[in-house]
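My questions all concern the structure below.
One chain of protein is taken out of this complex; the other chains stay put.
Per-chain numbering from 1; labels A and B assigned in written order.
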Amino acid sequence: MAVASYKNHKTFWHRNRIAITPWLFLLPGLFMFLIYVILPIFQSIWISFYEWDGLSPKNYVGFENYLELIDDENFYTSLKNNIIWLILYMLAVPVGLFIALFLNQTVTGIRIYKSLFFFPFVLSQIVVGLVFTWFYNPANGIFAIILGFFGVEAPSILGNEDYVTYGIIAAGLWPQIAYCMILFLTGLNNVSPDQVEAGRLDNAKGWKMLWYIILPQLRPATFIAIVVTVIGALRSFDLISIMTQGGPYGSSRVLAYYMYETALSEYGYRMGYGATIATILFLIMMVYITFFLWRMYQQEKEGA
Amino acid sequence: MKSLLLALLTSALLFSQTAWSGELVINFDGPDPAPKKAFEMVIAAFEKANPDVKVKWNLFDHEGYKTSIRNFLSANPPDVAAWYAGNRMAPFVNAGLFEDVSDVWESAGYNKSLAAAAPSLTIDGKKWGVPYTYYQWGVYYRKDIFEKMGIAVPTNWKQFLDACATLKKGGVTPITIGTKYLWTAAGVFDYLNLRVNGYDFHNDLTAGKVKYTDPKMQLVFDRWDELVKPGYFVKNHASLSWQDALAPMVQGKAAMYVMGNFAVAPLKEAGLTDDTLGFFQFPEITAGLAKAEEAPTDTFHIPAKAKNKEDARKFLSFIAQADIQTEWNKILGQLPVNNQSQVADDKFLKAGFNILNNAKGIAQFYDRDAPAAMAKAGMEGFQEYMIHPDRREKILKRLDKVQKRAYK
Partner (left out) sequence: MFPKPIEKSSEALQRTYKAILPIALFIWLLPLLAVMLTSIRSAGDINAGNYWGWPTEFNLINNYTDIFLNSKIGLYILNSFKVTIPTVLLTLTISCLTGYALAIYRFRVNMFLFFVFIAGNFVPFQILMVPVRDLSLQLGLYDTTTGLVLFHSAFQTGFCTLFMRNFMKALPFELIESARIDGISEFKIFRYIVLPLVRPALAALAVLIFTFIWNDYFWATVLVQGDHALPVTAGLQSLNGQWISQWQLVSAGSIIAAFPPVILFFLLQRHFIAGLTLGATKG
């Protein structure tokens, strides 16, 4: 009897081994991902229909938080800044390409140059933020000193609503350009020499060569560079938190920062409203994620 | 032999009993040397007065405490917790996380001796905590510069404006300020408002009973205009912290600072002395209006879920005593709330003690009296106004909108 059931068990396992094993492999990862990533997304959306200060019980308010958001100037300021971030952050892609082209040579020591150019990417955004805050200091920053050299009085970049966002973006571009550069350098490594030669025979030179022969081959690198830059732009939290805390008077906020401020900062603890902002940010990101997944899906279909 | 054993046994039992029931857990957020030292002194005195109580205290980082109190009050409550008076304690009172301690106030006549702080610890007619220290706000100024330019200490608005004009003409920025972290601008606003419209109006405004577009608010901003438009505040203040803004004053490039008394220590550390640094009460604006002052008050509370409420009450009562507050605040360099206490021999503290004891009322501070969402929007508005005074109407309308939501 015992033997028989053991035998049964074994054959069941044996028969379904290939079907069951992947789930055993997936179990820890799926479990963690579900608990910490997937479920919280739905919880946040759920919380966005409540008013909740994190202390008292949650209070269902329907779409009230969303109605408030539509009428919230801070929300539009943040959204506008998000768009400025997205657009200007894209500069990292062409500039990264430019530096990559500049460094794609084989002179002695070029490898050290390449890695030193890439270096800023390894730094924490906290460090980058602190350094640039100091640069922009109107009293003694290098920016003020350089302008002073030309006889111009430096504006207080981080204290001026018209400059502050651009100042922070410039700080963010520094490591981001390095990132794009390394992607393009790798891409350039794999450009087919035959095609370049063929192009040369066709008398393609300079811009023409770049546009018609090189760039098409760099398409994967460009795609990844755009992907990481968009993500970087939408996640622009650290620098704002370090450099201005959203100021002056909230003019450098982006959605990510505004959400944090609303939900967790000293003057915040409006978890429901924060979750509403997060939900909107999530929906914006979803458009983009869907596009990315769709492209991946096309590739997988081709590959399979 | 037997009796000895019994005695030993009972004493052991007794000992373990008191050790168990008499542990008092206190959460406190003063990690800097002076507050820490002062608190150690208080704990030692309390344990001496109550030998059966053993105090265990957790020291928190000042900023982190604002987050952690929200967690520990419900998850892992101590028996006593440090916090602030005014609207800052309202969320915890409303969520039922603080204990009503009106009985402590009754028990030893504290309703009289702590009267100055009573309104800011009262919600729904009950008292929710006990104050132990506060400090005055006012105008700190460069005495030597005033003397050199022949400026007398201004007591009314006209004299104050004249002083600013003289300073400006003499190449000195009249007022230094750093509004990067916003609250400094609220200090200026509070004082203008207290002097133009008075204490009750301040309370009505922070309680959401008056609109920001109220004609009386226009008067406040008219006065503020008289400082902002001629450029009496230091330039680039939006990128300075309050500490950064000390530098122009130390260097003699600016002459006045509307600040709390905690600015005295770093100013002296940077080289100013009793001869070069002075203090005056914020001048009168509306003639004859009784003067109220800003004096943010630090307090202790009993969490509603505390385990040892009996000893916690003993502790709260203990720290309200006049002699304890005297010693405590001598070390802190601040003012005792108990009006029977003595104040340290320091010209700034003495001036402050005098002013506060004669004040019509004590305001906590804009960001402690108004609810969080309103405070944040309001302070951002003040900062924006100080850079763009022409946007006054737009800002006030926006604040009305926030007010409507924040006081639902």
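Quick note on the criterion: a contact is a pair of C-beta atoms (placed from the backbone, for glycine too) under 8 Å apart; a residue touches a chain by one contact, two chains touch by 3 or more.
Quick caveat, the model's predicted, so the values are computed rather than measured.
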| note | Touching the hidden chain, out of A:F25, A:F63 or A:Y76, is A:F25
| field | Which of A:P120, A:P138, A:G167 or A:P248 contacts the chain that the document leaves out | value | A:P120
| remark: In the full complex, subunit A touches the hidden chain through residues 17-19, 21-23, 25-26, 28-30, 32-33, 35-41, 43-45, 47, 101-102, 104-107, 113, 115-120, 122-128, 130-132, 134-135, 140, 142, 145, 174, 179, 182-184, 186-191, 193, 196, 209-210, 213-214, 220-221, 223-225, 231, 234-235, 237-238, 241-242, 255-256, 259-260, 263-264, 271, 274-275, 277-279, 281-282, 285, 288-289, 292-293, 296-297, 299-300
| request: Determine and list the subunit B residues touching the chain excluded from the picture. | output: 60-61, 63-64, 67-68, 71, 75, 241, 243-244, 247
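Basically, only the chains that are shown with their structure count from here on.
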| remark: Distance in whole angstrom between the CA centres of subunit A and subunit B is 41
| said: Taking the touch rule as given, give the residues of subunit A at its contact with subunit B in the complex, in rising order. | reply: 53-56, 68, 71, 73, 136-139, 156-161, 245, 247-250, 261, 264, 266-270
| remark: subunit B contacts subunit A in the complex at 66-67, 70, 73-74, 91-92, 94-95, 97, 179-182, 235-240, 367, 372-373, 375-376, 380-381, 383-384, 387, 398, 401, 405
